[in-house]
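Every protein chain of the complex appears in place save one, which is left out.
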């Protein structure tokens, strides 16, 4: 144990569940060694699933079908609205339908490398293995993937990968996959095997005798605080990108479920790993509520540039060719505009920091299709990108066929999340975490078209084959609301709500959230420094104190109260933000989406330190007035050789 | 709704054809009217076919009205008066679709009058007669402009009713595929126009003295 001013280093941890042996046999082995539950006994075993996105709906549908007694909750008015729905690009699968050299091993290799050697080999290999079954499953549900004229499924290459393994449904792959999972879930609801509670938000986890045994939820229409028990709890609640206030996440996406579980003992792993997407529509004013992503396929034909001169406010069409800086093509001649997301994002930030950004705010770079239109013709460009151009025009009011688009990076995905073992079980027995809410498969950076793959792999195939090992010990002792552990959890919720409603200060919830977001973006965004992170931690602590002194939440608990909902979420973001900064501060290396200015090569590229940091940082909650405890899980690479990335 | 509507549309076309016989003179018109009674003989007794025909028509009308009323009641239940929009704009809907309900009521009232006037000879502006031709000519004399006006209004309502009714009936029967929609829209408008004009010609011809 060692301690510094920000955290305590605790004992190392390891994943006890991943089998040894050849990597391609480990998943088989685990499925064999995991204890089964007799079908006749499943009805007696109850599972609570929080969240109905890809990872939650697929798990609920599958476990309901298997005969477990499933109860699900979502904060939206229908499970179909979870934010998985917004994923545009596609879903990877190692089908090798193109006969272009793809394989499970190659998808595994690309994912480990793309994650910058900060993910587990066993997990990633299983993800690649499962990818194949996902496509079969979704097609069987009626997901209308894009097809060729011969009637077979179309594939495309995505995110600079050299094989075509991405399945897609126009620009709405996430929507179609989610609707597939949603329909499977609704079928189980109709069959009575799944109880669905919409407009219910989980506000606390019930832990009893060291096991996760239930949740406290708030009925968002009536304000009733309800207690639900189960033999196991699954969190499929997505990522925490909204800690930045502005992100591509939905307005309601939040960290509350996972953060509350963290406070009850679940380790939070690698919270600082955030993916920042380079092609988003820039902020237009301080009223901005969210950022809209445009598929990065735009970078295949668009050229990114800024003026060479600082503060050049001319109409972009008036700026002559030799006064433009096509900075990605200049710095990365081999990959040009197609460099990975984190590099493209940071490069855009750097030119804007130099004062060469464009647009009213100076936070934007041009993405210019003039050359493409000249080369391919406007019609061909429209056929390829028409819907994206329309979207851009609708939001900005500018015509991208005539004026170059303006883009800027935005927070898109969080690779960090609750720590889980190979079974997707967190450090609290009986608490399982799936999808973006866990940390498991993407390491320090996620490949394009892999988020949907992971959510569905976890929900359809992994969890339903691992959770039985735990459930086979059940059913556990019956609990009711009078149980002290349940009462304590409920009391935590009600007192928090009462406090939020009683402060009646002078600032709105959103104003705090915006301020937190700008701190996070400034100091824990695309480029992080020791000095900045230390400052951010101070700022966040002050802001948190001010929040509890001066927030203004109107209305009562006993009604639909959207300000109260938001306030509860911001409370947790204010705590998470600090942990993210501590994690970013302790990781004195640059890897994947985490770039520490102190750790770069001479020409400004990310520099990893595998000798010191090839581990998962799993944080244990230390208490409100104590420091968090760091547990390191060592990462070993037997099948992929660790290399520094280079895109020169 | 669609099936009974289709029967009524077909009937209207035949009816219009009969009306237009007025331009071939009294003999042809009365002969046609009389001929209807003899249709189906000797298999059926005199007027047998006509009565069968009337039964089918009456049943169609009643079922059509029943269906219309239940749709209207359902719509009222689905959005009661207390839940009406304070501001509501028409985005796409045709004027014809607006007229379906009150237009339908107007048509129903007219049909009662019409049957009493020209078929049963109970109401007889301009004097009763055993000759349908004379009843027609008498009824639409210029001094009975109000009869003519009522007739015109009803026929125009029928036109609108057909314009949306044909389109809607075809959709209910499942034939409005996207690639057929332009054709079906033209067909609906075309039939509606032809029927409207076809029915307006005889009375207007009487009123303006072209037929006497």
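A and B label the chains in the order they appear, each numbered from 1.
Basically, contacts are C-beta pairs under 8 Å (C-beta built on N, C-alpha and C of every residue); 3 or more make two chains touch, one makes a residue touch a chain.
By definition in this document, contacts and distances are computed from a predicted model.
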Revision key, fill the gap. Of the listed "Glutathione import ATP-binding protein GsiA", "Cbb3-type cytochrome c oxidase subunit", "Succinate dehydrogenase" or "acetolactate synthase", the name UniProt assigns to the chain that isn't shown is "Succinate dehydrogenase"
Point to revise | Chains on display which the left-out chain touches in the complete complex | key: A, B
**Study point:** Hidden-chain contact residue, picked from the options A:2, A:99, A:289 or A:318
**Key:** A:289
Practice item. Give the residue, chosen from A:103, A:508, A:529 or A:600, that touches the chain omitted from the document. Key: A:508
Study note, to complete from the structure: In the whole complex, of A:8, A:34 or A:86, the residue touching the missing chain would be A:86
Point to revise | Touching the absent chain when the full complex is considered, from A:147, A:588 or A:648 | key: A:147
Exercise for review: Consider the whole complex, including the chain that is not shown, and state which of B:14, B:128 or B:171 touches that chain.
Suggested key: B:171
Check your understanding: Hey, which subunit A residues sit against the chain that's not shown?
Key -> 58, 61-62, 65, 76-83, 85-86, 95, 97, 133, 135-142, 144-153, 169-170, 172, 174-176, 179, 182-184, 186-187, 189-190, 196, 198, 221, 248, 250-252, 284-285, 287-290, 292-293, 391, 394-397, 460-461, 464, 506, 508, 510-511, 552, 554-555, 559-560, 562-563
Revision key, fill the gap. The missing chain sits against subunit B at residues 70-71, 74-75, 77-80, 83-94, 97, 100, 164, 167-168, 170-178, 181
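By definition in this document, only the chains that are shown with their structure count from here on.
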**Study point:** Mean-CA-position distance for subunit B and subunit A (Å)
**Key:** 64
